[in-house]
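Only one structure is covered here, and it is reproduced in the block below.
All protein chains but one are shown at their positions in the complex.
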Amino acid sequence: MLLIHCPYCGEARPELEFRHAGEAHVARPVGADVGDEDFEAFLFLRANPKGIVFERWRHIHGCGRFFNAARDTVSDRFLVTYKAGDKAPADIEGGRV
Amino acid sequence: MAEAFRIRGAGRIEGARGVRFSFDGQSYRGIEGDTLASALLANGVHLVGRSFKYHRPRGIVSAGAEEPNALVGIRRDRSRQTPNVRATVQEVYDGLVAISQNRWPSLAFDVGAVNDLASPFFSAGFYYKTFMWPKAAWERFYEPFIRRAAGLGVAPDRADADCYSNRFAHCDVLVVGGGAAGLAAALAASDAGASVILADEQAETGGALRGEKTALVDGKSAWEWAKEATETLAQRANVRILTRTTAFGYYAQNMVALSERRTDHLAEPPTDMPRERLWQVRAARVVLATGAIERPMVFPGNDRPGVMLASAARCYLNHYGVAVGRRVGVYTAEDSAWQAAFDLKGAGIDVSAIVDSRPSPPEDFVERATALGIECLTGHAVTGTSGRLRISSLKARRIGGTAIRDIACDALLTSSGWTPSVHLFSQSRGKLVFDADSQRFLPGEGPQDCISAGACAGALSLAEAVEQGFRAGAAASGKRRRKPVPMVTEGASWSEGTLGPAEDAGTGAFAKAFVDFQNDVTAKDIAQAVREGMRSIEHVKRFTTTGMATDQGKTSNMHGLAIAAGILRKPIPEVGLTTFRAPYTPVTFGALAGHARGALFEPVRRTPIHDWAKMQGAVFEDVGQWKRARYFPQDGEDMHGAVARECRTVRESAGVFDASTLGKIEVTGPDAAAFLEMIYTNPWSKLAVGRCRYGVMLREDGFIFDDGVVGRLAEDRFHVTTTTGGAPRVLHHMEDYLQTEFPQMRVYLTSTTEQWAVIAVQGPKSRDIIAPLVEGVDLSDATMPHMSVREGKVCGVPARIFRMSFTGERGFEINVPADFGRAVWEEIFAEAQKTGACAYGTEAMHVLRAEKGYIIVGQDTDGTVTPHDVGLAWAIGKNKTDFVGMRGLMRSDLAAGGRKQLVGLKTIDPRTVLEEGAQIVADPNEPVPMTMIGHVTSAYWSENCGRSIALALLKDGASRIGERLFVPMPDGAVNVEVCRPVFFDEEGGRLHG
């Protein structure tokens, strides 16, 4: 069970309090004129990296907030968690900022 | 029977209370503090089990958790039977009943042992090469035969009468292992003020010191030092000692799982005490002091009862006061086994010979042995043993020589060296490093905050282990070590050893030199696997099953690896090391499940009206975690009768329905309407205060996600309802968009599902029923038309009254605070009864809504359905520029023709009710595979229509109205006519009064 630092609560809490919410920084395209390719990419295509992933979590049984995390998918180690809307820290290896 | 092999004056449990226990029906005496193994050995019993494949007689090999052979069934009573218990771990108690396994009819005479005679046929992986002809015979004959032969113990056949529990704990330092290194680490860490949990799998701390007799720590006997250290620790408030507790799994971020056995050692366990307890410990730092495990020697006949680990014999003697034989041989490749021989000799046991495969073991050992009158055969190998159910002699030969000496013995102690227990370190994803000099895998770098100390970290002597323990404990506490490390004198070292069989002994074509005792894997099996192309140790392991028995190869893996590497002429690390996986030793399912049984398996959600419904004799159904009243049978009615009556009553008079399980979300804030515009397909901005609207919610992919009625209570306040099952995911979905896509919107979402009890009153008399109870709300059609909402009081309680309908009748849904739900319900029901109305359940609700063609998301839709498919295109705001799912709906296959659309089906025979899930075809005579063009989503007997009705999703359904189609059933196709999905009051006049 992972231990996850909620950037809103300022505490590391057990994974049971959290819900994973998919890759982070996937921008939602707006409007009817979004192309098929862009829309497919938004809906379905994922980096799914073996290495650093930027992902979303929600502290669902805590403060209820969504936030972002950078995690190594090989070791499951968290590099950092940060608030929703914040940009991914630029100094993280593989960061897409 | 007297304990003939208990040695007076030896051991540490002497003088304890005597107990009686039985093994295979024979009664024996033991003493408290014995394990089943030590007690059996005290009675001269070595033969305790039969092996997995060849059913060879097997004896006790070890004195610990690594035991491969001595597995027994323990039976407390009919509902407390445990298979595959290691006799070396099970403590005896008065009245313990143990039975041997995998034998028939008896342990001494086992018919299955014919497998041993046929063993040349049953080579490694033989089953992959045969049993293929004739084809059907595998299933009918071969496999059942193999299955009956395999398996060990007998699974319990009754529900377990014991209970189990779970705990979480946090500490600064978790020390795994209460041997010398672990005790030292716990002392040092707790000295520095750290909170410490010390876990040890044995009944008491001390670890390998159980077998130790001569070593001194701080001038005391090592055992005494361990007891004093434990006493010191026990008195510290910052230390928790858990004995009989195995750390079995090392998970991410220093989460270590422990299983604590609480009652298996007690004669009469308290009934309220959990049998086992699972601990999940999150530690800032972990000290692994898990010790090392002695390996047996690999040689032909090394599995005969009486052949055992030297350290085990030493432990049985020095701790339990039990001699494992009267005339004992030793076969070793390292030093510590010599100490066992000296200890046994010192206790008056005859040691017939020490065979050491090394050409020149330490001279002082040889001298001492010689002085004690023990024959030393150095540079020799044991090439065989004899005896049927117990060893009677060993055969020794000079390595490279030919002459064979036959030496009588009734026990043979073997040691080929010590394997550090790196299981947990490896589980922590630490890298193991192979030390070529000592031929051992040792802990290398690890990603977690964890230190290995003592024999598991490569310490080669007690002094080194204690030193490492102190250092590790101090380092783990984050403080400098203050106290000096105790002085250790003497004690065996465990530096040398060998892997695989001695030269030219063991891999011969027909030799049975066992590597994995339990699974009957011999050195030649491993050689055969390699010859057949199994180059990776994982292949060797899976092909031969070595290391896959209940002991998971604790004594055998290194031998297997070395044999494979030797044949491949590759260094050991290149052949690989099989992955260590949790659990370290087997863990009871019950401990992992803990309290999560029966009612606690998952919480039950009940509405405030549940108990009333129960009193009325309602039959309930599970809907998610909720219990919902399905129907209210009266006077011996069956479900059909009850539902027909309820449906009829609602349309003739009225019905009262508990809708409290519906999800409810309060959406407030200045941007609430704008937010709902994004979440639903419908427009909301122009919805007047006091009005309601049916809303459809899509996922981003354009498919229906949920639906429900939304009422506007104020410009900035909406009362949203969702499906019963959908409430949590809808709230999550809304929060997601609010927090991450539209964070600029000033909107607040609050789940109010549990806050409101919802009482639906539906039917022509609904207004008459509630009118006397309502205050402050004009219920007339003119001021409160269909789809409106008012706040007022019902029965004196603040209420939200919705004029809405899921039945097609005039209807109201009254929301009152949950605590008042039951009281308000009872008053409404009393009024209802005056008009001849009834309570109705979910089944009648389903029928009534189907008569009107109202869909149920999740029943009439399945996650691949768009609003257009089910006739809800009207619910999509035509002028909206964005909402969740809008772009998804525009994808080519969602807009294309040929989609399945919601229709009604009327069976040509009105009495035939279709089966939900049945498929629809155009040509009932088409051969299989048939072309299915749709399926029945809902089907009921409609009392109000006097016929069966059904809803279906049908390809191009909207354009097939009036067509005759077929629903093929096993006993023939049912003829149906496609119709619009409305069966009752098509104009909808009844809704409006």
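For clarity, chains are labelled A and B in written order, and residue numbers in each chain start from 1.
In this text, a residue touches a chain if its C-beta (ideal position, glycine included) is under 8 Å from a C-beta of that chain, and two chains touch if they have at least 3 such contacts.
One rule holds in what follows: contacts and distances are computed from a predicted model.
Chemist: There's a gap in the complex where one chain should be. From "ABC transmembrane type-2 domain-containing protein", "Sarcosine oxidase subunit beta", "Succinyl-CoA--3-ketoacid-CoA transferase" or "Phosphonate C-P lyase system protein PhnH", what does UniProt name that chain?
Modeler: "Sarcosine oxidase subunit beta"
Chemist: Could you tell me which of the visible chains the hidden chain touches?
Modeler: Output: missing chain touches A, B.
Chemist: May I ask which residue of B:Ser165, B:Ser493 or B:Thr588 touches the chain that does not appear here?
Modeler: Within the whole complex, the residue contacting the unshown chain is B:Thr588.
Chemist: Looking at B:Asp94, B:Asp350 or B:Glu621, which residue reaches the missing chain?
Modeler: B:Glu621
Chemist: Looking beyond the chains shown, say which of B:Lys227, B:Lys524 or B:Arg849 touches the absent one.
Modeler: For the chain that is not drawn, the touching residue is B:Lys524.
Chemist: For the full complex, which residue in B:Val111, B:Ala596 or B:Ala714 touches the chain that was left out?
Modeler: In the complete complex, the chain left out is touched by residue B:Ala596.
Chemist: In the whole complex, not just what's shown, which of B:Lys135, B:Arg569 or B:Lys686 touches the removed chain?
Modeler: Looking across B:Lys135, B:Arg569 or B:Lys686, the contact with the absent chain belongs to B:Lys135.
Chemist: What does the interface between chain A and the hidden chain look like in terms of residue numbers?
Modeler: Residues of chain A in touch with the missing chain: 1-2, 15-16, 19-20, 22-23, 36-37, 39-41, 43-50, 53, 55, 71, 73-76.
Chemist: Residue by residue, what part of chain B touches the chain that was omitted?
Modeler: Considering the whole complex, chain B reaches the absent chain at 52, 80-84, 120-121, 123-124, 126-133, 135, 138-139, 143-144, 146-148, 150-160, 162, 164, 249, 251-252, 255, 257, 278, 280, 429, 508-510, 524, 528, 531-536, 538-539, 542-543, 545, 548, 550, 552, 579, 581-583, 586-590, 592-594, 596-599, 601-602, 604, 621-623, 701-703, 858-859, 862-864, 888, 891-894, 915-919, 921, 928-930, 932, 935, 937, 968, 970.
Criterion: only the chains that are shown with their structure count from here on.
Chemist: Once bound in the complex, which stretches of chain B touch chain A?
Modeler: Residues of chain B touching chain A: 168, 251-253, 255, 280, 282, 429, 447, 700-701, 732, 735-736, 739-741, 743, 881-882, 886-888, 890-892.
Chemist: What part of chain A is in contact with chain B in the complex they form?
Modeler: Touch residues, chain A against chain B: 1-3, 14, 19, 21, 28-32, 34, 36, 39, 42-43, 56, 58, 60, 64-66, 75-77, 84-85.
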